[in-house]
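Take this structure first; my questions come after.
Left out: one protein chain. Kept in place: all the others.
Up next, subunit A:
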Amino acid sequence: MSASEIPKQQILERLGELPSLPSVYHRAREAMDDPNGSVETLAQIIGSDPAMASRLLRVANSALYGLPAKVDSVWRALTIIGMGETRSLILSTAVVTAFRDMPLGAVSMRSFWEHSIACGIAARTLARRMSLDNPERLYLVGLLHDIGRLCLFILEPAAMSTVLQAHRERQGQLHEIERQIFSTDHAEIGAALLARWSIPPAYCTAAQAHHDVMSPESTTVETALTHVADIIVNSLRIGTSGSRWVPVLDDTAWRMTRLAPSDLPDIVETTIGTTRDVTSAFLEQ
């Protein structure tokens, strides 16, 4: 194959072609940023988009939040979950909904989200285990870590097909082959997309560096946890964003989690136990 390199800039310029987040998300976000905003206003905004509201309720009632009883009003759901989680609930629902009905190629949207959701759950479980503050944000970090791959699948389907084929033939890890073809990789593209969506920088950094924990400026705890969660989920084979092998575990990242191998069985069990239900809450009609 002649190396028909596709310049990074060309892909970054085309990010605008991707589906945009629904307007209800932007309005909800304004309401959440408003110091005088209330849960009532937010619930009203979300209720104005019935599709969003019902999807959000399904996710709120899934194993993700483990609510004691079924909730059937948005307002109650937001009250129980709390403002911090509400943010991530609304964003994740908006992102998955925006991309949900786009056909892809060799990797199905379902496999992609299954992998992402599982990674989010694994990252959150790790964070809880480490007793981090606000472990819920790790769910969103994990969920979005591979979003750049979705961009590549949609924007460069033919080139990605070549990349996947080379990966299948064991010519290297998927992100390495991406770099050979695109002069960039899904991590960098994903970070750019998240920045475009004005997602806080910590999330962008984690997406950018989850294969490259060594770079000193990015060795945040989010990055390390995403890296480890990605490896756990890949080795469990829960969905996939295209990779057929488990990436190599970085020692620094592993040490940052301060976990012992004996912690893993519980984490694995929680991840497997939760992912399936959450995936169907996000994807099924």
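Annotations
We take it that a contact is a pair of C-beta atoms (placed from the backbone, for glycine too) under 8 Å apart; a residue touches a chain by one contact, two chains touch by 3 or more; residues count from 1.
By definition in this document, contacts and distances are computed from a predicted model.
The chain absent from the displayed complex carries the UniProt protein name "Diguanylate cyclase", chosen from "Coenzyme PQQ synthesis protein D (PqqD)", "Diguanylate cyclase", "sn-glycerol-3-phosphate transport system permease protein UgpE" or "ABC transporter ATP-binding protein". Touching the chain that is not shown, out of A:8, A:58, A:110 or A:196: A:110 (per the contact rule at the top). Although one chain is hidden here, its contacts on subunit A can still be listed: residues 1-5, 101, 103-111, 114, 157-158, 161-162, 164-166, 168-173, 176-177, 180-181, 236-240, 244-249, 272, 276.
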